[in-house]
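Mind having a look at this structure? Questions to follow.
Missing here: one protein chain of the complex. Every other protein chain is in place.
Letters are used for the chains, namely A and B, taken in the order the chains are written, and counting of residues starts over at 1 for each.
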Amino acid sequence: MDRHIRWLLVTPAVLIVIALTIFPLGFSLWVSFVQYDFTLGPEHPWVGLDNFVENWKDPVWRASLWRTVWFSLSMVAIELVLGMLLALAMLRPFRGRRALMTLFVIPLFISPVVVGGFFDLFVRRPYGIANQLASWVWPGTVTIDFSNDSPWLYIVLIIADVWQWTPFMFIIILAGLAAIPDTLYEAADLDGAKPRQSFLFVTLPLVLPVVLIAVTFRLIDAAKLFDIIFSLTRGGPGTDTYTTSYYLYQQGFEFFHLGQGTAGAWMFMIMLTFVSYWLVRRLLKPLEEAA
Amino acid sequence: MTSVPERSRDAAGATRVVRGGRFRVGGVVRFVFIGVYVAFLLLPLYWMAVTSIKSQDDQLSDPPVWFPSDPTSVNFADALNRFNGWKGLQNSLIIALVTTVLAVALGTTAAYSMARFRTGGKHLAFWFLSQRLMPPIAVIIPIFLLYSRYSEEWFGVTLIDTRIGLILLYTVFALPFTVWMMYAYFRQMPAELEEAALVDGCSRLQALLKIAWPLAAPGIVSAAAFAFIFAWTEFLFAQVLGRSEAVTVPVALAGMITFFQGNLYGQASALTVVSLVPAVLLGILVQRHLVRGLTLGAVQG
Partner (left out) sequence: MSDEVFHDPNVPQEDYLSGLRLARRDFLLKSGLAAAAIAAAPTWLQSEQAAAAIKASTSVGAVRDPIAANAVAAAKKHSGFSMGRVNEAGPQALDDKNFSGPLWEKLTGIKTNLTEAPFAQIRTKIITENLAKSGALDSVEVSPAWIPDFADQGVILPIDALVRKNKAQATVADLHPLYRALARYKGKTWGFFDDGDVWALYYRKDIFANAKLKAAYKTKFKRDLRVPRSWDEFNQVAQFITDQMAPKVYGTGMGRALGNPGNQFYFFQQFRANGGRFFNPQTMKAEIANAIGVKTMNQILLQNKASPPGVEKLDFVSGWGLWLQGKTAMIMAWPPTGRISENISQRDKAFSFLPKSQIVGKVGYARVPGQNGEHAGAFIKCVMATSENQDAAYLYNQWATSPSISLQRVMLPYTLRDPYRISHYRSPAYKKLWKGADQYLVTLAEAANDAVLDLSMSGAGDYANALDRAMTSMYAGKDVKEALDEAAREWDSITRKLGVAKQRASYANFLKYPGATSKNTIRKLGQAIKV
């Protein structure tokens, strides 16, 4: 009985995924190896690896890859640290905690493309408030062009992403923290552990699997960073804020060099697969042990 | 989702949650930190809110107007009636809710099987995750072709510019996270109760429906929240697969703020503010379960 039902239970989920992805994946694999470019015409001759090579010939693609790496790493790192600190701070009850929790999740409900648009509004001169705010905390009058000057535009992009996604880290880590039974701390107390020691040796190891799942999903999404770029900088000035996803979107969708864009997407996915597989193996280990 | 409150209390250990861990951050530092974060969070939200009641003359003004002398509601009327606001809200709400139900139903059953019977092992788990790895651009055109042409030629159904088309797609995109969360949740949930039920003569399906699901309710609520969030905020596919009918909130908003001739910040703020109403309601509804529901594996005592 169990033997049948176990497969029966996974089948609907697997089927709907396959049903909706098999054609797109097959099609995109084919597109990667043929000429599929609106400007070049309606024929689709086989071009071998040309589409893949074409990406590597473009310095913008190469730069976008590195930018994607350090963008996503720094965004997720900041979100992780902030989310962790916030979860620790919010762990014990206090008055108004419930209301704050509701407030904290609000950014998750705003589309990233809209968040990007609004951060653009905050930082643009002369209408934005960024310089006014900076003048409050910084001596003198601040006149930074936040959306055009390096490194400020990177900082703005990262802040926008952090604003949106820290709640995600926060919630998941808080859940992990909340699940640690008091008995463990009591045991650590009895052993004479200092707060810092009990954090390092009790809290961290126990919360690590939760952190990993949050980091994995955030990292995958951050690596595909598109919406905020799309609405905040459009990749500019020049190509200074092109992420790989934005580059591929431009090539494939805006200018309709679909063959090249799709081939790039496949290469990008393979890279991402390696990273996430490595993460997932670490993720699965504690889950396996849990059983 | 509705049967959550009472049942779950004993399930995931509400008492543990409330008392929480014992790691102490100095009281003052703790609240200063929370305060700074709240300010960081509120400032953009305040600016959105105040932008939504500014008249056009205050919108692009130098220096910026922190509070308008003549607040107006015209942006709301405009955004909702003239720029697809109502239509977007309606569509987004339906799409997000149905997606949530589908993703949770399919994801939970699959995760249960994977957790209890190790169905598919590591590979199936990673396969689900890998659905999230592909950059949208690789599949967006084929999905467009599938929806606008082949679904009609092959199966006689039109999916382009329909809610059902977006719902199906979002379900697929939301599944990886749902499956993974519920997978982890079921892993840490003790199997004894279900086994006892089986001994008492329950079928496996009954055990799932009557024992496991209610016990997993907090986890389901939080998985549902994230599925909802995904469907509520997705932009790129909605933009490409929608035309005039299946316009969602992000698409309506992007049309207002991200393009030339579209710096309708007042209207965009207004629609954003309105679109936060369901968000806040949902936040209030689930926040109690959200944290409890996310208590994942490996944290057993």
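One rule holds in what follows: a residue touches a chain if its C-beta (ideal position, glycine included) is under 8 Å from a C-beta of that chain, and two chains touch if they have at least 3 such contacts.
Everything quoted here is computed from the prediction, not taken from an experiment.
When the omitted chain is restored, the residue from A:E54, A:E79 or A:D221 that touches it is A:E54. Contact residues of chain B toward the unshown chain are 56-62, 74-75, 77-78, 81-82, 84, 141, 144-145, 148-149, 152, 160-161, 239-240, 243-244, 254-256, 258-264, 266-267. Although one chain is hidden here, its contacts on chain A can still be listed: residues 38-42, 54, 57-58, 124-127, 143, 145, 147-150, 233-240, 250, 253-257.
Just so we're on the same page, only the chains that are shown with their structure count from here on.
Contacts from chain B toward chain A in the complex involve residues 12-13, 16-25, 30-31, 33-34, 37-38, 40-45, 47-48, 51, 59-64, 106-107, 109-110, 112-117, 119-120, 122, 124-126, 128-143, 145-146, 150, 168-169, 171-172, 175, 177, 179-181, 183-184, 187-188, 203-205, 208, 222, 229, 232-236, 240, 249-250, 253-254, 257-258, 265, 268-269, 272, 275-276, 278-280, 282-284, 287-288, 290-301. Listed in rising order, the residues of chain A touching chain B in the complex are 1-2, 5-7, 9-10, 12-14, 16-17, 20-21, 23-25, 27-28, 31, 82, 85-86, 88-93, 98, 100-122, 126-129, 132-133, 163, 171-172, 174-186, 189, 195, 198-199, 202-203, 206-210, 213, 216-217, 220-221, 224, 226-227, 230-231, 244-245, 248-249, 252-253, 258, 261-262, 265-266, 268-269, 272-273, 276-277, 280, 284, 286-287, 289-291.
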